[in-house]
Structure formats: C-alpha cells, structure tokens
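The complex is shown incomplete by one protein chain, all other protein chains being positioned as in the whole.
As written, the chains take the letters A, B and C, and residue 1 is the first residue of each chain.
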C-alpha cells in the first residue's frame, strides 16, 4: 500500500466549559454531526465527508484545551510496531493502552505523552459509518454533497496546531519514529538554525499537525477543519458574524501552506479554523523554510505582520 | 515514511503530429513551462508548482497518443523491489531498464507493458528544480504563486485516463503489485460484477490513473492537469474559446471523483483535462461503486447522459 | 431621479401544466418563496432579495408558456404618460387597463400586445414586503443573506428571452417609446443589416429583456434569475442533477452579456436560467454587435457552436 503506517489525524478530544453552548457551536455554527454520547457525558461528532464514526470528542471540564489527538494507523500490525518504536525511542512518557470500546466504535488505542507535553494516541480500528452521499446504498452512485448540511459544514477534521517547549524532541518523534515529513519549518536565531515551528505531514496534505516552540507544555492553539473553496471561507465569516461567534482573524491567506483561512473561538475559548487550498505534499518535496523575520508573512500573508493575539492566545 | 513505494505519476510522454503547434498549445494555452529539448527533438515541460525537472514529454510522430507514463518511487531500493515484483507477477511484458540520462536529469527507469497494453515506467530519481516561489532562495519565504504565469497555468500534471482490454490484469497489477487502492469502480453486467472502469490511487488524490475496459490495446483517453479553483476552470474555458482550441466538454462536474472539469484537445487530437476539487482519498476509504446504468451521472454529473464522443474518441 | 420611467421587470406570469410539480420546482429546486394564492388558483412567488410582493406568477393551463411580463415604472404619472405614448405609437394592440388588486398587493396595470405578439404590462405600484435580512427591523442593520434559503436561491427575477416575428417593431417600441437601450444585437444577412436578436436594457443590467426574430408570435424562450457567483452556478448544476430536473445546457459562459449560466426546464417544459456576472450597462455604452456567423460564440462562448435544441425548443 502506498500510504502506510500513520494514515491521518482521526480524532481530537477538546475540553469545553459547558456542553450546551459548545454543542450548539460545533453542530450549528461549525456544522459537525453528533453521532454518539457516552455515560461520561462525552459527545462524539463527525464532519459530513468523514467515513469514520467520529473525529471530534467534546468533554465538559473546568479548563478549556485539548485532552488528546488520535491517529489512525493502517493495521493492527502497524499499531503494535509503532507502539514498540515509540517505547523504544525513549522520547515519550506515560505510555498506556486504552481498551477497545473506551471510545464508541473504536478499537484499542496506544496513548503516550510527547516531548511538547501533548497526549497522542495511535489506533487501527474505528467503525465506518459513511458520508450519506450514496444514492443507491452506502458509497453507491453518490452525489457530490449530502442534503441537510448546516453551518460552515466542513468536509473533515484536518489538523491541529499545538504549542510546547521541547520542539526538537517532538519533531524527532514525528519524523524518525512515526514517519512524518517536515513540509515547512520556521527558523530563528542569528544563523537561522533554531527551529521554532514545524508543519508535519504523513500524507499529501501540507500539514497533519503543527507545533510551535513556546515555553509551555501541552497547549492547544487550534483545531482545523476543511472547506471546499474560498467562497465557503467567506460564507464562514458571514456565519461567524450572524451567530455572534467570537472571531479571531480572517478571511485571509497563510504564507505557510498557502491555505485560505478564517479563525474563530468556540464558547469556551478554544480556537477553531476553517480553511481551503494549499498544495499537494510529497515526502520528497523540499522543506519550505520561513525565516523568523518573515514570520508575519508566513502566518498571514496579506498583511505580513505578526499578530500578537493570534500568537499569545491558546488553551 | 507514511507515503511509500510508488509516490506519484511523474511524467507522461505524448506523441504529437507537429511539434510547433503542439508546443504553442502546451506552453501558451495549457501553460506549462519548457525546461529542455534533447537531440531526438523531444521537448520536456513542467507545470509551475512541480519541483521535479519535467512532467510532460512531447515527441513528434505519425500518430498521436501516449508513449508511456512514468511513476516516481520513493527510493532506489523500492525501485528494485517493485521491478522484481512486477517481473514476478507475470502480468507484464517487454520488461526493460532504461539507462539513466535517457530522460534529462533523470535516473534509471524500469519499463514494462501492462495487461491493457500501456507502457509504464518506474524510476527513483529526477532532479529537483523547484517552483520559482521562494523569495529569498529556493523554498525560502515563498509567495503563493510565481510571476509570469501563462494560459491556464495548472499547478501540476495529475493523472491519465487510459483505455484497454485486460482491465482485470491491469487492476491486479496496480493493486496487488504496485500498492494502489481502488477509489472508484464502474460495474456492469446483470449482477454488476464486471468491472468496466477503475480509478486507482497511490496517494490522497481521488485518482492517480484510471482505466476503462475497451476492446483496444494501449489507448490514451486524456492527460489531466490540476487547477486551484472552479473559477480557474471557467477561465480555462474562456482561454479555449479565445485561442480557438478544440473543446470537448465542460465546464461541468464529474460524479466520479467529484472533480470540476473541462476537456479539450491538443492540435494533434490528444485530449487534455484541467480540473479542480475532489475529495481526500485514504487506503481504508470504502471503494465507491457506480453502476453502469448510472455511468452518465458518474462521468458528467450535471446532465447524467452518456456522451458518445467523450467515450469513443481517443488516441 | 437618475433612474426614471420603466425601472425593472417586475413580474413574469408563467403557464404550467400542473401546479403541484410546478410549485415544488419553483420553491424547492429554483428556491423562490411562495407569498400568495388567489381564488383563480394562481400562485405568487418572489426571490429572497426582492422587496416587492411578488415577481413570478404561476397559472395552471393546458399549454406551457408565458402569459405576460410586467414592468414597474417610477410613478403613476409615468405610467399614464407611457400608456399614452404606447397608444400613440400605434405599435401595439389589445390595449387595456387591468384594475388594481387583480394581482394581490398591486396597483392598476396597463396591458398591451407588442409587435412580436407578447403581452406586456406597465404598473406603478406593488406592496413592499422586504427581504428578511434586517436584524433590528425591516431594512435595519441587515445581514448579507437571510436564514432558511432553499434550492438555488436566486436573489431576484432578472429578465426574459422571447421569440417573435416583428423584431423591428418590438425594438422600436422598447427603444423609442419605453426608453430602453440596445446593449447587444445580432446582425445577419449579406451586409449584416438584418437584426435577428436584441438585448435591451432599461437599467445598468446588460439586459432586462431580449428578443430573437423567429417566425412565431408571443413565444417564451426562458425566464432568468440572478445568482451571486460562478460557484452558485456549479451548485445549481448539482441541484439539477440531484433533483433529476431536466437540464438544458451549462454551466458555461455567454459571449453575449458575458454572463455565467446554466439552463434547465420546469416540469411543464418552460425553460429557466440561473446566471451571474455580466457587465455594467449605461445608455451611452456602444452597442455590442454579434455577426450571425459568430452567434455560436455569442450564445455559448466556450464551445462556439450553435446548439439546435437551445434555439428550437421554446414554449
């Protein structure tokens, strides 16, 4: 198989301060679909074009932020091999196996804490529930989009951007152990040798996860969801205003990844992004380098200015 | 590495009846960039966002059509292993190694004829020449698109659609030997068990190559190039008309792959496509099935009718 | 006032064979809003961004086609002056006044038959009902689009294209009596002196009504509705297919008026268009001329071919 090992970001578990407003936000404003609740009160959601059972998990807590991010791997064999390799690397702590069924419709998950302090999981199995486009049965003679979409209606959960201190360790883990490539990097220091940002891909996407070096542990900058066009980014901006959702910045373009984007906050202060565009990444594509002094243009290409709020607000 | 083995379609070699008009078409109308000529008179071109030396090869000949399609693999080790596996499979004929340098800036290529009669190549090395976006050096602080684009200006060569008889053999080769997945299939016959079309992916793209069962050997339906938006598809239609290029069909949407598309012919009668859109494919994504009686909608979603000229004209 | 006399096409009355399927088409597929029914069984509809009470009237009849088209004029004084001028011109027949209230929420209408055999009306009064965008009252602090849109959701009824024999008489009426300009014309004959098509504007729109010379009386080619973008034209095509609506042609671009367009049929066989784009017309703008031999490109710019079905099917 040409795509092997870690296939994609499969879920992100987000802490919210109150479930009611959070659910309203994620289903009516962002436009995800609720698929399950469990007896802990967690709510599981998916985007319309995802085939897997869920991709977002909401949990009520006293503090906003990300609990963990989960990665689908291509087989149980790969899961065991990668778990062994993570252990072997010595880069991670708190390694544990979460039993099958702890997430509904999901197999066993291997959980670990990476050098930047984030909790990551690998898993090989989640029930396929399809995308409601098939007109004569699941995946048979499909239409291009289903009826009944609400809100911004992104097609899928795409990536997270995370803040943490030991960027070197985390990048080593993702590239050497988990098989990711560095699509883009931000370099600082007098000789531009200090990596302060890394955009990592395990696929043809410009990023599946990104990390920024910050003197914190396990912090969450945003979860991002994919739209089909720049016109849908405009429409997302209209919905943000119409629903009095707290906007962060956009519509605009990123220099890094070329994406066309808008940012906003859920009612608990967790940042969301919806975006479109970007290029096709391959593992042999040269890494794009941004110098710290051009980071303004790297983050928001049109105004080329560092945006303090964008950099300093996270959960 | 998460993307392994066969990485992408790296070149297509097209026969044209006269080089002059062909070059004008591929550089001014389609908008590729000429990068080299060789002493056989072949001309090598690339799209603006491709990093490799070339992706299209034009050769003057008495008959239009496709000479061969080349696939980049991730390493010389993979190249040797895949060459051995192709040989072992017994599915292919005319196996041969083409020496490095036969294509400029390109390493050795392993060439073979697949069951549908098409010539395919695997290779592991082609010089990186970049995309002209870096503002402070190659791949450093890039802008999202370069200056000086001409014509439709697709970002890359994307895939080919090919006609041939032994579809079963070719699909077996691509899926069992080369590691592709079947993203979509068209099924005919009273019990819908005869595959008459296969859309194959070695990446996150909805297709890297597609085959239609037809009682011919080695025929070429079209080579396709990627655009960034539906508005660029409209602009492509305007350019087709402005330049009196022979149009085939579009703008419209495909049911199969969901792409937004327009088709036209080069001066030798070879069909080109430019398109945008489609979904993200993964190897675990359920194969989409189209029934033959819904094939009209599968090919051109808006009018749901089989288009005789689209099906019967090829080179 | 800078816009004076005839302001805009205010309504089109369309005959349908069965009201049930027609209404489903005009409200769910096209996406107009039903605003009233009368005791004759007529149904009155409007588009979401129209402020007037209605713009489309459906009537069940044995034959499809257009009953009449109505034009809003700027004042009762203008209505009386234009009625007198129409009478004076001697170009029209069957002049009559329709009493106020015959259309709900509408004042008196002056009705007449024009040289091409179409029934036209002038009126100065129709109740304003607004567009549902105001957030703090009608027209106060509006959002850019309302909630609850369905189907293609055009913003307004835009124009009709009509077929008839005495094009010269009708163009004389519209230009000399009603104050329209000829934005574009199609010229035939050995010295290109025979006008066979006229696109007439009483506003900044590229056309408010168009006529094609055909040896018939009072025939209806299509009623057209306005969309905001080329992406909405694509979406209209998706909806056409999804709802198994009979498509005519598109998405494509017109040469005449530059509009981006798609055509389809209501269940009675009346042709509808949704489109976007075009230029800003002014009365001093030079008339654009199309030669009959370039009419293919004039009608559908991308393929430059005359489409027999598009020309010969009307109601």
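Here, contacts are C-beta pairs under 8 Å (C-beta built on N, C-alpha and C of every residue); 3 or more make two chains touch, one makes a residue touch a chain.
Computed from a predicted structure; not experimentally measured.
Among the chains on display, the ones the left-out chain touches in the entire complex are A, B, C. When the omitted chain is restored, the residue from C:76, C:128 or C:244 that touches it is C:128. Only one of the listed residues, A:251, A:267 or A:283, touches the absent chain: A:251. Within the complete assembly, C:51 is the residue of C:37, C:51, C:217 or C:242 that touches the hidden chain.
In the full complex, chain B makes contact with the omitted chain through residues 143-145, 229, 231, 238, 241-242.
Although one chain is not displayed, its contacts with chain C can still be listed: residues 1-8, 49, 51, 72, 74, 128, 130, 134, 136, 138-144, 155-156, 178-181, 201-205, 226, 228-230, 253, 255, 258, 277, 279-280, 282-291, 294, 297-298, 301. On the side of chain A, the interface with the absent chain consists of residues 230-231, 234, 237-238, 240-241, 244, 247, 250-253, 260, 262, 297, 301-304, using the contact rule stated above.
What we mean here is this: only the chains that are shown with their structure count from here on.
The centroid of the Cα atoms in chain A and the matching centroid in chain B are 31 Å apart. Within chain A, residues 143-144, 229 each touch two or more of the remaining chains.
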